[in-house]
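For this depiction, one protein chain was excluded, whereas all remaining protein chains were kept in their positions.
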Amino acid sequence: MRKQAISSAFAAAALAVGLAACGGASDSTSDAGDAAAADGGVKLGLVAYAVPKPGFDQLIPAFQKTDAGKGVTFSQSYGASGDQSRKVEAGLETDVVNFSVEPDVTRLVKAGLVDEDWNQDANKGLAFGSVVTIVVRKGNPKGIKDWDDLLKSGVEVVTPNPFSSGSAKWNLLAPYADKSNGGQDAKAGVAFIDQLVSDHVKVQPKSGREATETFLQGAGDALLTYENEALFIERQGEDVEHVTPPVTFKIENPVAVLSTSKHPEQAKAFKDYLYSPEGQELWAKAGFRPVDEAVLAKYKADFPDPEKLWTITDLGGWGEVDPALFDPDNGSIAKIYNAATS
Amino acid sequence: MAAPTTTPAHPAARAASKRRLSRRTAGGVGPIGLGVATLWLSLIVLAPLAAITIKSFENGLGGFVDAIDAPAARAALLVTLGVSLAVALINVVLGTLIAWVLVRDDFRGKSLVNALIDLPFALPTIVASIVLLSLYGPQSPFDIQLNATRPGLVVALLFVTLPFVVRSVQPVLIELDREVEQAAASLGASNLTIFRKIVLPTLAPAVLGGAGLAFTRAIGEYGSVVLIGGGIPKETEVASQYIQKQIEIDRFVNAAAVSVTLLLIAFVVLFTLRTLGGRAARREEHAG
Partner (left out) sequence: MILTRRTTLSLRVVALTYLGILVALPIVLIFFRTFEDGFGAFWDQITTPAAISALSLSLLIVAIVVPINVVFGIVTALALVRGRFRGRGVVQAIVDLPFAVSPIVVGASLILLWGSGGYFGFLESTGFKVIFALPGMILATIFVTLPFVVREVEPVLHEIGEEQEQAAATLGASRWQTFWRVTLPAIRWGLTYGVVLTVARSLGEFGAVIMVSAGISGESQTLTLLVHSRYIDDHNTFGAYSASTLLMVLALITLLAMTVLDQKRTKDV
């Protein structure tokens, strides 16, 4: 009996190793795309922030149909932008990264994993973007239309933890920019955030996606999130609608190829595909604002223009904003979070 | 799962086998085997725990205290302890009751029910979380919304700690000599008196032991509460969730300090209950 047990254990192990070796597989029931890695095929690793999966679900199969993408399989990982960036810094091997905010790429530049000139190309390393929007229950029972409405008595706001999530940073920059008039009156901006976080934010989801889940499970009256995430859950049939305030913030999500990538050629080809007209259309269809102006114009219906769209450049760029507001020990917004929740 | 007790061999037999001992330790593993076992345990268990203990005191004792005194850490620990205590108490009552029914009662399907008790042991904690969430979460068919509430935490923890008291008490109940009870009854003692003075003292060590195990399991639980708890700081965030968050934002000393605190609490509880249980057992023996 013992000998039998040992040999069957070995057989199981061998089988398991064989199956596990076909890695990086997709989890959708419809596509059979990544099941078998072609011999000599390249496997690209993609580490992304929490919400772009609906986009990549379209772009990866399309890329695999192009010449550059033939025989390329993907292993994908999605999670809170800060957490993902830290994991790559700590040694998680991959080829392409797509984070929510620039500082998460800068962390990798500092660690020597991404070339310093990653954002010197024509698109500044940004393949797509979005705007900050507010998701409310269908019918908008609490009548939330603008940032001030969030401070109404009894309104509970769901927004992720800015220490782990990139989405959280965008969410807070939008009302901050509005109230501080583009950073000119930092005090007013911080005061608003203080009131918002201290009195109206209770839950602390880790990432943009977890915040969505928490909201859909019944917590809160308003969810601050990316427009693309709002479109995603609406298209899934959830009982929600989104309201974009007249003054909001432009979200720009960077993409970079790791200098330590084992397949730099294919990785760059994939990155370039994201900018191609074909790729941009797919992003737009998935609900992400493309950077290609022509494609953006085509999908105007999904992407209305807000009255005023602040950008990170208006505030002085991430190099200034991140330390001033979000540095874990000294940032003004970080201090508010620490006081309220830690 | 029966909790095996390592009863030492009877002293006479032990002495006898010592005398018969040949120079070779026939069935033992000798010094090399002992060395292997020690190395193994050190590498797998002791080294990581030592690492986390060292890390927790990286900023000195003051740093350790500051870390667990931070409002969110304190709140997480209090929520955890409070909920776990409630769960342990409920288990004491209901676990003993269930053990009683399984031992003293008889009905069709009893063996099935008995086997069911072990299900929480065999079921992955995350599955327990999803399963409970489907019943008490936003898609609940009975419209009971317990997610992101403390009662929700209690339900999840009751699920995973179910077997501890039951399995602890069952063997003792089975062994219980009914003659003493019958004698007391024939002398006119009421059921309540019999239970209080004869049954309960015998069961007490087992109940306490099981409750201790349940409490220790509850304070460290993660998988079964991660979905249904909601992780709201100062309300439903438990210590394990707090530790995980701190690790993720690279605040290692905080995470280590709270972890070591959990370990200390577990040890103290288990040690206290074992001593109390041992004392009670010895009293029983002497009382004859």
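The letters A and B name the chains in turn, as written, and every chain counts its residues from 1.
In this section, a residue touches a chain if its C-beta (ideal position, glycine included) is under 8 Å from a C-beta of that chain, and two chains touch if they have at least 3 such contacts.
For clarity, every value in this text was computed on a predicted model and none was experimentally measured.
Participant: So one chain is hidden, and I want to know which residue out of B:Asp105, B:Asp143 or B:Glu175 touches that hidden chain in the complete assembly.
Facilitator: Result: among the candidates, B:Asp105 touches the missing chain.
Participant: Which residues does subunit A use to touch the chain missing from this display?
Facilitator: 1-2, 6, 9, 12-13, 15-17, 19-20, 22-29, 32, 34-35, 45, 50, 53, 75-79, 87, 90-92, 209-210, 212-213, 233, 236
Participant: Tell me which stretches of subunit B touch the chain missing from the display.
Facilitator: On the subunit B side, contact with the omitted chain comes from 1-2, 4-7, 9, 13, 17, 20-22, 24-30, 33-34, 36-38, 40-41, 44-49, 51-52, 54-55, 94, 97-98, 100-102, 104-105, 107, 113, 115-127, 130-132, 134-135, 139, 141, 155, 158-159, 162, 181, 185, 191, 194-195, 199, 213, 216-217, 219-223, 226-227, 239-241, 243-244, 247, 252, 255-256, 259, 262-263, 266-267, 270.
Going forward, only the chains that are shown with their structure count from here on.
Participant: Using mean CA coordinates as chain centres, what's the subunit A-subunit B distance in Å?
Facilitator: Distance between chain centres, rounded to whole Å: 40 Å.
Participant: Spell out the residues on subunit A that touch subunit B in their complex, using ranges where they run on.
Facilitator: Interface residues on the subunit A side: 80, 82-83, 86, 161, 163-164, 202-206, 214, 216-219, 328, 341-342.
Participant: For the complex, give me every residue of subunit B touching subunit A.
Facilitator: Touching subunit A: residues 70-73, 137-138, 145, 147-148, 230-235, 237, 245, 248-250 of subunit B.
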